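A protein chain is absent from this complex, but the other protein chains hold their places.
Presenting subunit A:
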């Protein structure tokens, strides 16, 4: 027997009359070592656990509307209510305009889709790790799956809301003074808009989720962020109302670019390439920083949660 520090094997094996271990191929060694601080996300591991993204998302979706009366229709209440607020307050009273979208309620309704994806995604992902603390302490899987699948859940809401938008668009010709809706060519880019919004939500939610593990203050910060963002973001008003020189800078707000891009895709509102470019770069940088911070903190989650 080669030199190992196992004291007992020979004695024990003889005592029990164990057969010698089969000389099959030795699996590759994996090393569990102290945390190295800043490190990359382990993509191979994420890939191995890819099913878990969907499984966690499905769990939350199944659980979400259990024991509710109207079920998934809840996903529609908020955008409808906010559309009414948009028409009354921002359309009638403030008159901030809708980038020429007629009828005005279409502008407000469509704006709700990327906004709610961002808002709900940010809220659920930021509390997701603490909500899963028992799992963090008892079983291993890549922790990144938790906040990502939390945002994935909101995609279901988005689909339901998108159904509503389609119904509204189909009914438009029957409204007095409106014509048939013809989607612009860039409607094909809508998946990109959804993806961007998704990543934007995650880029903010991810570091907040990691921070929340150590500092529960995040719980109180997030509602503040979203209440602030609903006015700061172009949810109820178009970014074209901003001075041209400021608009690219405005793209730094993570949720501003996706909303404008989403509206452009579906409603052909004015394009703001400079603002989108700034927004896309800012989302990418936020995401990279968020991932790096997450990967650094990941090793300590079980110890401090």
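What to note about this one:
In the analysis below, contacts are C-beta pairs under 8 Å (C-beta built on N, C-alpha and C of every residue); 3 or more make two chains touch, one makes a residue touch a chain; residues count from 1.
Everything below uses one rule, namely that contacts and distances are computed from a predicted model.
Of the names listed as "Nitrile hydratase subunit beta", "Ger(X)C family spore germination protein", "Tripartite-type tricarboxylate transporter, receptor component TctC" or "Teichoic acids export ATP-binding protein TagH", the one that matches the UniProt record for the absent chain is "Teichoic acids export ATP-binding protein TagH". Across the entire complex, the residue among A:41, A:55, A:70 or A:159 in touch with the chain not shown is A:55. Contacts to the hidden chain, counted on subunit A, fall at residues 1-2, 4-9, 11-13, 15-16, 18, 21-23, 26-35, 49, 51-52, 55, 59, 62-63, 66-67, 134-141, 214-217, 299-300, 302-305.
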